[in-house]
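Omission of a single protein chain aside, the complex is shown with its protein chains in their original locations.
Each chain carries a letter (A, B and C) given by its place in the written order, and its residues are counted from 1.
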């Protein structure tokens, strides 16, 4: 998988593409952790180009979500249909904030 | 694979879709043979929806081509990109008559 | 209209070693096989998901995350369903975990929920192979002395999804 990092003002953006599965988890977990530790409490994980996700990758998202809560920050996810359907299957859409695109995710931070 | 037969005036049309490989050859060869034997010497093999073709399927096309020559008939092929590229790789485009679509293949018969 | 090759029963056996980086190519191959058999992206995604969760479990739990052990995935196309047998030679499960969702913030425990949701049926089998050696000795009291030993075992998780 490929992980790209960007910054938009004080918002960190992580763009993932390809498969997001167990083999990728430790790398992604580590990157997200340091972005959350060092960032301004605003993070977008853009998975619009993720073709497949498994439960171990969901655990990485949960860990990032919990890390953000500890910092009173905010995490917004952008999902592909494969990601969205697994998140719904595991009922995680009830806790994650999900936005239809990176643009709407970024503007969500302006709103409040 | 799926084989559909149609008739347009005196032109027989065979539409193939899916994979056209060794496992399908005897069935397709037999159908083409009887269409050629019983037809009016005009045949279109439409492979626009064929996703993969191997050399044994090319042999079936050659056999149909030769059957048509014996009857002084005419065979026009419609190809997908996967079919076209194998036909070119094996230089068979120099002998087959190939038309970009079923519509153009049918109208080719009107022209002469 | 004729349809060739739809009633035939196909088997493709895939083998990987118990390394996490092998799960992704295996998953892509299984997806392609299911797409070939059904033409349905949805169906293929469901089976792909279940197989990846099951194989992740084998690596993590049956083989305690140790590389170098065989995982065999037998893909069977049957008349009205696909059957996938996943075999390992590691730690056996004593019971199948209940397919229930954990607390929302738990970072594990969703595998069987996904497997159960994506398939019609699944079951698990432990096969024990044993070898019996009997030594017959002349001039002994009871005629022979016997030695028995269990040689090996395999665990087979069978996943079934109807077309």
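Following the convention adopted for this analysis, contacts are C-beta pairs under 8 Å (C-beta built on N, C-alpha and C of every residue); 3 or more make two chains touch, one makes a residue touch a chain.
This one's a predicted model, so the numbers in the text were calculated from it and none came from an experiment.
S.K.: Looking at the whole complex, which of B:4, B:82 or B:108 touches the chain that is not displayed?
M.R.: Residue touching the chain left out of view: B:82.
S.K.: What residues on chain B make contact with the chain left out of this view?
M.R.: Within chain B, the residues touching the omitted chain are 19, 21-23, 52, 54-56, 58-59, 62-63, 65-66, 82, 85-86, 89-92, 94-95.
S.K.: If the missing chain were put back, which residues of chain C would it touch?
M.R.: 5, 8, 10-17, 21-22, 24-26, 28-33, 35-37, 75, 77
Methods note: only the chains that are shown with their structure count from here on.
S.K.: Can you compute the centre-to-centre distance for chain A and chain B, using the mean CA position of each chain? Integer Å is fine.
M.R.: Roughly 51 Å, centre to centre.
S.K.: Taking each chain's centre as the mean of its CA atoms, how far is chain B from chain C in angstrom?
M.R.: Computed from C-alpha means, the inter-chain centre distance equals 43 Å.
S.K.: Taking each residue of chain C in turn, which ones touch at least two of the other chains?
M.R.: none
S.K.: Pull out every residue in chain B that's touching 2 or more other chains.
M.R.: Chain B, residues with two or more chain partners: not present.
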